[in-house]
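I have placed the structure first, in the form of structure tokens, so that the comments after it can refer back to it.
One protein chain omitted, others in place.
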Amino acid sequence: MADEMQVEMTVNGEVRSATVEPRRTLADFLREDCGLTGTHLGCEHGVCGACTVLLEGQAVRSCLVFAVQADGCGVRTIEGLSPSDGSLSGVQEAFRTEHALQCGFCTPGFVVAVTALLEANPDPDDEEIRDALSGNLCRCTGYQGILAAAGRAAGSRRGVQA
Amino acid sequence: MKPARFAYHSPRSVDETIGLLSQFGDEGKVLAGGQSLIPLLALRLARFENLVDLRRAAGLTGITQDDGAVRIGAMTTHTAVHRSEILARAVPLLPRAAAFIGHLAIRNRGTIGGALAHADPAAEFPAVALALDAELEVAGPAGTRRVPAHGFFISTYVSALEPDEVLVAVRFPAWTGDCGFAVKEYARRRGDYAMAGVVCGVQLRDERIERSSIAFIGLGGTPVRAAAAEALITGTAPGELDPAEVARAAVEGLDAAGDMHVTAGQRTRMARSLVRHALDDAIAEATGHG
Partner (left out) sequence: MTAARLVGQSIARREDPRLLAGRGRYVADITVPGMLHAAFVRSDIARGTILRLDVTEARSAPGVHAVYTAAELNPMVHETWWYMAGRDATYPPRFCLAEADVRFVGEPVAIVVAESRALAEDAAELVELDIEPLTALVDPDVARADTVNLVHPEIGTNCPQVMPAPDDPELDAIFARAAHTVTARFTQHRYAAVPMETRGIIAHWDRYGEQLVIWAGTQSAHEVRGFYARLLGLPENNIRVFSPDVGGGFGLKVMTMRDEWAVVMSSVRLGVPVKWIEDRRENLIASAHGRDDLMGLEAAFDADGVLLALRADHVENVGAYPYAGTASAGALVGMCLSGPYRVGRTGYGNTAVYTNTLGRAPYRGPFLMETVGPEQLMDVAARQLGLDPLELRRRSVITDTDLPYTLPSGLVYDSVTPAETLEQAAKVIDYEGFRREQSAARDAGRLTGIGISLCVEPSAISFGALGTEAAVLRMEPSGKVNLVLGSSDTGMSVATTTAQVVADQLGCAIEDITVTQGDTTLTPYGGGTQGSRSAVLYGNVAVLVAGKLRAKLLAIAAHALEVSPDDLEISSGSVSVKGDALAALPFSSIAELALVGHDLLPPGMEPGLEVSHRFKPLPITFCNACHMCTVEVDRESGLVKILRYVVSEDCGVMINPKIVEGQIFGGVLQGIGGVLYEHAAYDDAGNPLASTFVDYLVPTAAEAPVIECAHIASGAANPLGVKGVGEGGAVASPAAVFNAVADALAPLGVELRSTPLGPGQILAAIEAAGWS
């Protein structure tokens, strides 16, 4: 295509590049061009949060960023938040313990959101957790396990026995 | 839902930006944070042949304070506004309003320049800009001009920006003395656009209200200043205020719209309640300093 452009960014520590149309979202770049399908599309209009990734360390909705806008940037996806030895991160372990997922579709977005929350605010109270997670939708869990998992993950970071 | 095709441009300077916008006219659109624009493009409710991304244009970021005003670069994100210590001291209404904007992931990308230029009457920053008599720095082929907030918001999604102009910064005068501010909204869910909202500021001197600002979110085609109510308040001691009368005056003449969620009348009555709550909080904060 004549209007395609070269983009290059560091995804989960690895330089990735592709030739894409400017209208290619960051979400589709990650899923299609990088083969990182852990980032999910639940609405493509920026409400459900299933597509949440870390762009330059900040949580963003990757369906509301064009790949060309992220050229030269650093991106971390759910795959990059998972330890390479196959174990689970503290946040992921908390999700598992608290039964914070059922179908798993919203889960990567929530894990990224909770990770971002705790990186910015290691000791959030219940209200702060609810507020921080109100931008991600779930239909299976009723949020109970997710809120408990966020609290547990915060507690472990505090070093408190959960 | 994938957007229609567009060509993408990433100018390095404001001048280059203006050059591109002049070239494209109606076929060009500025891309700032994209949090309002990209959903419209994805749903194909809007399309442009060219998007001009401001991310690399120099000189559009930064929050600086000089002689009684704070200047905020147009590409400053809502998160940066929310966390700014300068603004917390000098223009507290801005960080407080920022907390109401969507969710963190939106605030990390959305920009104050984008929000103001988008001119959505249901958004927070246009109401704050109007309430605080902000000045918008607009750059165009003929140079830079300053547009007062009361002349910037023309109608829903229509600002005073010409197709070949770009918003580069916004200046907020800092209030001094015993001030109090409040942002109050009724929204169906956390982070939703408000069904109705009020931003309010009061400044006291000698136990009287020396200055006040009340502006509405979501109560018309543009943000609306409650000038009649402000007139009632100014010069009055807080204890002498009749909050019900002030609230009534504030909503007089409002032209609210109805939608699937609430009727125009309900919206207006919500606004009346919110004025009372906002005024109470703002005055409490202002008198707390004394």
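Note that the chains take the letters A and B in the order they are written out, and that residue 1 is the start of every chain.
To be clear about the criterion, a residue touches a chain if its C-beta (ideal position, glycine included) is under 8 Å from a C-beta of that chain, and two chains touch if they have at least 3 such contacts.
Worth saying up front: this structure is predicted, and the values here are computed from it rather than measured.
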- prompt: Which residue, A:L26, A:V60, A:L133 or A:A154, contacts the hidden chain when the whole complex is considered?
  reply: A:L133
- prompt: Which one, A:L26, A:L55 or A:L101, makes contact with the chain that was left out?
  reply: A:L101
- request: Touching the absent chain in the whole complex: find that residue among A:C48, A:A67 or A:A153.
  value: A:C48
Statement: subunit A residues touching the chain left out here are 21, 23, 31, 36-45, 47-48, 50, 77-79, 82, 86, 88, 92, 95-97, 99, 101-108, 111, 129-131, 133-147
- line: Contacts from subunit B to the absent chain lie at residues 1-5, 43-44, 186, 188-193, 195, 260-263, 266, 269-270, 273
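In this text, only the chains that are shown with their structure count from here on.
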Field: Residues of subunit A that touch subunit B when the two form their complex
entry: 3, 5, 21-23, 25, 44-46, 49, 52, 55, 58-61, 63-66, 68-69, 113, 116-117, 130-132, 134-135
Message: Please output the residues of subunit B touching subunit A within their complex, sorted ascending.
response: 1-8, 10, 31, 34-35, 38-39, 41-43, 51, 53, 55, 79, 102-106, 108-109, 189-191
